[in-house]
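Every protein chain of the complex appears in place save one, which is left out.
Chains here go by letter, A and B, matching the order in which they are written, and residues are numbered from 1 within each.
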Amino acid sequence: MSYKIFVTGGCRSGKSDYAQGLADRIGKKKVYLATSQALDDEMRARIKSHQEKRGPEWETCEEPIEVVDALKKLAPETDVIMLDCMTLWTTNCLLAEMSDEEILQRANALAQAFVACPVSVVIVSNEVGLGIVPDNKLARRFRDLAGAVNQKIAAAADDVILSVSGIPVAIKGSLPKI
Amino acid sequence: MSYKIFVTGGCRSGKSDYAQGLADRIGKKKVYLATSQALDDEMRARIKSHQEKRGPEWETCEEPIEVVDALKKLAPETDVIMLDCMTLWTTNCLLAEMSDEEILQRANALAQAFVACPVSVVIVSNEVGLGIVPDNKLARRFRDLAGAVNQKIAAAADDVILSVSGIPVAIKGSLPKI
Partner (left out) sequence: MSYKIFVTGGCRSGKSDYAQGLADRIGKKKVYLATSQALDDEMRARIKSHQEKRGPEWETCEEPIEVVDALKKLAPETDVIMLDCMTLWTTNCLLAEMSDEEILQRANALAQAFVACPVSVVIVSNEVGLGIVPDNKLARRFRDLAGAVNQKIAAAADDVILSVSGIPVAIKGSLPKI
């Protein structure tokens, strides 16, 4: 049986810790598929500290944009893939100067690859649309896209978990009993 | 039987689509009561594209502020009215230089008209108060008012639905089974 779980929530709402705890219970061979990149020393140190926290059972793969290919490539060698996170992926697509149409098409392709993946996948994202409309045009575009991307991944997931103040709340399916 | 439903959520959380799907199942004669206005060509094009997406069974009525009068006027000729949305209505009231007291009184009157309306009404709003306190004083005033207005409409509704990443979550009453 493979799990297809989407974990979303605000900043520091406990979503990554919850997602990682799920993955730890799902399987032994685990890949952390990071959309962040070690571009400078500070970032490298931060990523290293996160890796050590996850422990040696976790492999790390950095892929800022081509996450569909990464899922396909990683699946045969692993039990569970944790993709963290969609909002940074959306930012990376914007920085690569993709159009809204291309980003949404890629989100559709990811939703399909998520469903089709032969192993368990836990995807993490942020809710960024519950504050005041930002003044900045690019921030508004990002906010719209991040919301649209979340909808596509949530629609494809079996279970959708909203993390609030560290409390996981099942808003689709149920809290996975693993 | 008439439904009194309040659908709220963040930006691009799927709330308007969900509300429209409810209205489509509630009745045949449907009015989209828009608080937005076609003030320029871009807005006109956007409104037209939304109208075409809703389909020919939907009539559209634009009313930025006097939504109580609009509900009363539209009810006799329709099965269901979708009022979209309260946050833009609050903005319109602020732009018309109303005091907080007047805006809250009008929100009370709308809550009463919502309950009293002989046909089904679905009201859409945004949650805008879950980010950082804005620097801008007007934005803080808007945020306070938008929250207070939402409370009044939610208190009057039979069902309150929070949409998160496109997933409707019943937080009062239940997901309408229509």
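The rule we apply is simple: contacts are C-beta pairs under 8 Å (C-beta built on N, C-alpha and C of every residue); 3 or more make two chains touch, one makes a residue touch a chain.
What you are looking at is a predicted structure, and each value in this text was computed from that prediction instead of being measured.
Visitor: Which of these, A:Ala45, A:Ala96 or A:Val169, touches the one chain of the complex that we don't see?
Guide: A:Val169
Visitor: Which listed residue, B:Val31, B:Ile81, B:Ile103 or B:Leu162, touches the chain dropped from view?
Guide: Once the missing chain is taken into account, the touching residue is B:Leu162.
Visitor: Would you mind spotting which of B:Gly21, B:Pro64 or B:Gly129 touches the chain that isn't drawn?
Guide: Missing-chain contact among the listed residues: B:Gly129.
Visitor: For subunit A, which residues reach the chain that was dropped from this view?
Guide: Contact residues on subunit A toward the absent chain are 9-14, 127-132, 134, 139, 142-143, 164-167, 169.
Visitor: Could you pull out which residues of subunit B are in touch with the chain that's been left out?
Guide: Against the left-out chain, subunit B lists 6, 8, 10, 125, 127-133, 143-148, 150-155, 160, 162, 171-172.
One rule holds for everything that comes next: only the chains that are shown with their structure count from here on.
Visitor: In whole angstrom, what separates the CA-based centres of subunit A and subunit B?
Guide: For subunit A versus subunit B, the centre distance works out to 31 Å.
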